[in-house]
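All protein chains but one are shown in place.
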């Protein structure tokens, strides 16, 4: 297989891993075996996958209340993630974080921040450290369309801009912040237009087209790495599951949901792979079996893993 | 005298009242007879004067740590202001506010907010009330160039924009936030360019030209009053005194300061009035004597006025 | 009289106050979306149909929305501003603590600031940033009244009192007490529903209530801890220990009269709170009681609180974090022994 084909299949695999992970988690959650609350990533897989494919090992991402996709794409690993969701001591945050704080800095992902907009200044600071130490590393901040109305976003992007920091601000515009449609929260055609207020480039891409996301991210990351400063990258996508928990999404028009399902990134990319002769249905089915097996193994091991001891709660406040 | 000439002379008088007030206060402060700290308005008089001249009686302004000019232009009155600066019980805030919180809501000015950016959401809320009650009133938020990097600014302006509120956001760009030059805090040619991020108009005017400010404000206020939403109005000016207290301004290049003095608004407007035959030197001198007398009277009465009783401190926490 | 949950009672309270007074309006995130949830815990569900112009659905901009509420309040409106989780109050901290709490004072008493603020608190399996009990932080801020309803009756009555108050009032509501239904139901929820009178009523701010009479020890707690205290009292009754349970309902102002009278009677007090112990509300109550009724205290006031740690996610650790009836029982046993 060509390098190129391998790469494309790896994108497919990552997206599918995210989707299947989320579907399995949703089931576990609904059947009541998983604690906590969840915000899921179905429909947005191309964004995390495309952006993270443009990163190097030393780069670092920050994430949100909806972090599973970012974590998988960044390589945190399905097993430590699943353990964390189950609150097990073997989870990537030893059970202290949970779904909304999943991450692993050793893998290049800061524990996710569940305060909307709260992760953006942190990414700016990570990039500041890189620049001060003259390291050729890049920070990426993922955020939803709702986050761009938080003050923290504003302060952080402006700092990134004035100091020409190696950071990419990625807006995942899924058209809703929780239940509120985008038209009620900003008065812009493209959210990337907000870049004009900071004097940095803004780009809008089809966030359901993994290759378009990858290309745009590659450019933005290269700019950042070259010392040319941040980019505000908007990826337009759609959340094809509830905002959290058992949200029935009655606020999304039926027709809009239907349309979105037709445009969801995985089926679409599968078609592309097949049309381009890169993989047939059998190969794709094989990937799916692999992915499902990996997830299933993680569920098994997570269910079997030990709970933290109650008094473990007292540790880890201070170093 | 024509209506027009009267109006122009009133602008001149207001600017001079601000200037002389500030000079007198500076002296009182330096000689040690006035308590507290002060942030003064010398050099920026055209902004407050031009903007407030465009307002109606029912309109409301919010202000900053540098509020004396706004207060005078809005008609709070030199006497209650001077009393407040001296911390007298007869001050416009009964001595509880001081320089940084001067104001009088009955005159259309909210007590000034000394938290940079903090007044912007408040102005948005005032405008929201006007709109909800279908009153044809307008809110104006004055802010410095430094304030536009606060999260509160961002959140507030976006809200003003999406709800098309009757509010005007006025940036007084005096090229510095405290000691920090504007080039270190934003990466924009015009601060009004930030309006593009909110989908509202942005306008930049010469903030030392009181008529230019007045015209721009008139347009913005009319837009707001007509229900067409906010404007981001940048007035470029210069602070020809220290940031606060005894600041010697060593961070401002000598040449820049000299240039700024040549362009300061009052001398410039005096020349215009004389050239246009609206007033001669004698008339202007007369205004000056009037203004000085008003200020002097306020100093006298303030010095003679009663201090609050210490235990008055316990009142006014709750209604 | 009809039995209602806290979420329903608050919704009724909002509806009645908005009907009674045109100046009342709600401002918050996801509070007014047709087909939506009525805020994070269903409190405002459907109100957007009745009051389309007075349910202001905001972007995710907490500083902006609390500041806007302040501006509107100064113009004579009576906003009810809410956050989806109490933790997000921290994003609006400057507006609340520096502006809302101080505006009247800075004006020399010339301005009124009739704002009601609503914030859900309590650890509920969501991790450290959706869990905090922030009573101790706001408790020390002059200029804000604070109420903590533990029942639906009180929730409605205190909300209505808050809306009619001419000052900033912060209402802490507990996620596990709302009784939110359907997709927004909470696991681990406790029934806090009440019979609600047909007629208009308020619960005065600053007045506590004796939830259970007793003679051996006074246990003081609000919100979820009030319910845990009642459980503990029931259990202790079986052991022959008579516990008086007091629900102060308001933290600012605080009903010292009621609490003092009880402690003068029992001679012992245990203060329970869900937030961390250090600098908590319990510290203030304990320190004040030591000064106010020292002659009556037969033992130092005991505090039951969470440890000084962020809220952990995993259920066994979260259960360890949050005080429960067993810990109250233990503290009472110690103090009476």
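Observations, loosely collected:
Think of it as A, B and C in the order they're written, each chain with its own count starting at 1.
Operating definition for what follows: a contact is a pair of C-beta atoms (placed from the backbone, for glycine too) under 8 Å apart; a residue touches a chain by one contact, two chains touch by 3 or more.
Given the structure is predicted, the values throughout are model-derived calculations rather than measurements.
By the touch rule given at the top, the unshown chain touches A, B, C in the complete complex.
Residue in contact with the omitted chain (choice from C:39, C:64, C:275 or C:316): C:275.
Among C:37, C:51, C:105 or C:320, only C:105 touches the chain left out of the display. Residue C:143 is the one among C:59, C:79 or C:143 that touches the chain not shown. In the full complex, chain C touches the hidden chain at residues 87-88, 90-91, 93-94, 97-98, 101-102, 105-106, 127-129, 136-137, 139-143, 252, 275-276, 278-284, 286-288, 290-291, 294, 299-303, 307-310, 312. In the full complex, chain B contacts the hidden chain through residues 35-37, 87-89, 91, 93, 95-101, 113-117, 146-147, 149-152, 177-181, 184-186, 242, 245-252, 307-314, 317. With the whole complex as reference, residues 60, 62, 91-97, 101, 103-106, 110-111, 113, 115, 118, 120-130, 132-133, 139, 151-152, 155-156, 158-159, 162, 315-319 of chain A touch the missing chain.
Please note the rule applied: only the chains that are shown with their structure count from here on.
Taken as a graph of touching chains, this assembly is complete, with every chain in contact with every other.
The most distant chain from chain B, with centres taken as the mean of CA atoms, is A. Annotation: 45 Å between the Cα-based centres of chain A and chain B. Per-chain Cα centroids separate chain A from chain C by 35 Å.
Multi-chain contact residues of chain A, defined as those touching 2 or more other chains: 149-152, 184-186.
The set of chain C residues touching two or more other chains comprises 59, 61-64.
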